[in-house]
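For this depiction, one protein chain was excluded, whereas all remaining protein chains were kept in their positions.
Right, chain A next:
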Amino acid sequence: MKHAHNTTRARAIDPLPGFRFALVSTLLWVGLIVALPLTALVMRPWQEGIGAMTAALQDSRMFAALRVSFVSAFLAALIDVPLGVILAWTLVRARLPGRRVADALIDLPFAIPTAVTGITLATLYGPQGWLGAPLARLGISIAYTATGIVVALMFVGLPFIVRSVEPVLRDLPPDLEEAAGLLGARPWQIVTRVVLPALLPATVTGFGLAFARGIGEYGSVIFIAGNQPFRSEIAPLLIVVRLQEFDYPGATSIAFVLLVVSSLCLAGVAWLRRRVARGLITGAAA
């Protein structure tokens, strides 16, 4: 009797209607789409034996490729932050003609096949390209260098920053800026002390997304990078190279390291986001 009473009570305070259905489908999809492939990825390197794995992990070309990937992705995401915030600011605040067109253009990097992006950028920044030729005269070469990788990753990463920041900026109450002005803040003080801190959690989220995308990006990079081992070869490309050599332990060990380091980086981004979100987002760490 008592037991029956308890179940009805539990049902009465159920916060989510259809909780069981939601839970089962969540677990099923996360399991099938995310957890299962990742598990396979974690298991596979060890199948050839510990020896093959340790041998693969001592490959200096692999570490160079991982370094190129992470450093380029980090730099590209970092440079995208001010660009993306300014772009979002313009889209939300400035009543420019053609604003809607610009707004639609922002999402294009999501839609264009990454290979097309890569070829376009390589042509543009190549020694004979519209941008490459004048830059070459100045002694700056972008295509077929590590700089080219950063340029390609900036292109694919920019929409993440803009789209993360834009809705938050749009919802920012205008009275915050008015209040700051009435309290004596100059325009730049309003921006740096009131507006940007309010946008910071969204900016960090956008940074994390752009960074993650940059680590995994393949298509757009390989056309512009030059792909010289130890200098401008990215980790995803090295995986493909290893696969073409039928070196499965080598390919999976790179993937494994990529997975572990990416997880750590994203955990770091999540931690940073919680820190900067103090007071801004309910439930954020105080």
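The rule we apply is simple: contacts are C-beta pairs under 8 Å (C-beta built on N, C-alpha and C of every residue); 3 or more make two chains touch, one makes a residue touch a chain; residues count from 1.
The rule is short, and it goes like this: contacts and distances are computed from a predicted model.
S.K.: Which name from "Thiazole synthase", "Na+/H+ antiporter subunit C", "ATP-binding cassette domain-containing protein" or "Pyruvate dehydrogenase E1 component subunit beta" does UniProt give the chain that's left off?
M.R.: Missing chain, UniProt protein name: "ATP-binding cassette domain-containing protein".
S.K.: Any idea which of A:Leu75, A:Ile106, A:Ala198 or A:Ile224 touches the chain not displayed?
M.R.: Touching the chain that is not displayed is residue A:Ala198.
S.K.: Tell me which of A:Leu108, A:Ala179 or A:Val260 is the one touching the absent chain.
M.R.: Of the listed residues, the one touching the omitted chain is A:Ala179.
S.K.: By the contact criterion defined above, which parts of chain A meet the unshown chain? Give residue numbers in ascending order.
M.R.: Contact residues on chain A toward the absent chain are 173, 175-176, 178-186, 189, 193-194, 197-198, 200, 276, 278-280, 282, 286.
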